[in-house]
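Certain chains of the assembly are absent from this excerpt, and the rest are unmoved.
A and B are the chain letters, set down in written order, and residue numbers restart from 1 in every chain.
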Amino acid sequence: MKLVTAVIKPFKLDEVRAALLAFGVQGMTVSESSGYGRQRGHTEVYRGAEYTVELLPKVRLEILVDDEDSDDVVDVIVRAARTGKIGDGKVWTSTVENVVRVRTGEKGPEAL
Amino acid sequence: MKLVTAVIKPFKLDEVRAALLAFGVQGMTVSESSGYGRQRGHTEVYRGAEYTVELLPKVRLEILVDDEDSDDVVDVIVRAARTGKIGDGKVWTSTVENVVRVRTGEKGPEAL
């Protein structure tokens, strides 16, 4: 299985969630977070020389998926989360060795 | 080393924490989160056709463990977190390449 993690703009959460449901994703975990990227959170340049690094509010999503779905799930998120403006976010994928569904004790892909 | 991540019902946190301590787990990181699973957070059916996807409050746990403990730690969490009702959560395991204990600089299993 794979874990797809996405850090996106908070106002995009509903759109991304709807796109994931339409794709057939079975579940999702959401956390509030904040962060900066290459622009270091700059929202304005103050007196040219001075700058601050701002941690801007973001939403962090985690989605456990079958191996064969992970590329599609990444694409679904990227398309739904994109505004074309800076700060749209990052999506990354890693390998998960085992998943258990707590209520039933099922393991592996059946646990998703 | 392994990282065991668990998303559970918030009221189960104390029970899971006690079970992990009894097992001998050395530490844990806890974050508030929310999410949905296969029932999409439905708590009631409204007029049959209409439904909303609710993000229900969950607690997210991360536990760094030795390789040989990871299956047991997953079992401990699953048993303590289970109510038998929908929404009990997911537990997953992934590989961690290195861990450092900040105060001492120890690395690897000694850092846990």
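Please note the rule applied: a residue touches a chain if its C-beta (ideal position, glycine included) is under 8 Å from a C-beta of that chain, and two chains touch if they have at least 3 such contacts.
Please read these numbers as outputs of a predicted model, since none were measured by experiment.
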Once every copy is counted, not just the 2 shown, what does the total come to? 3
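Convention: only the chains that are shown with their structure count from here on.
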Rounded to a whole Å, what is the gap between the Cα centroids of chain A and chain B? 19
Using the touch definition from the top, list the residues of chain B that touch chain A in their complex. 2, 7-8, 31-38, 40, 53, 55, 58, 60, 74, 77-78, 81-95
Quick check on the complex: what are the chain A residues that touch chain B? 1, 3, 17, 21, 26-32, 64, 94-103, 105, 111
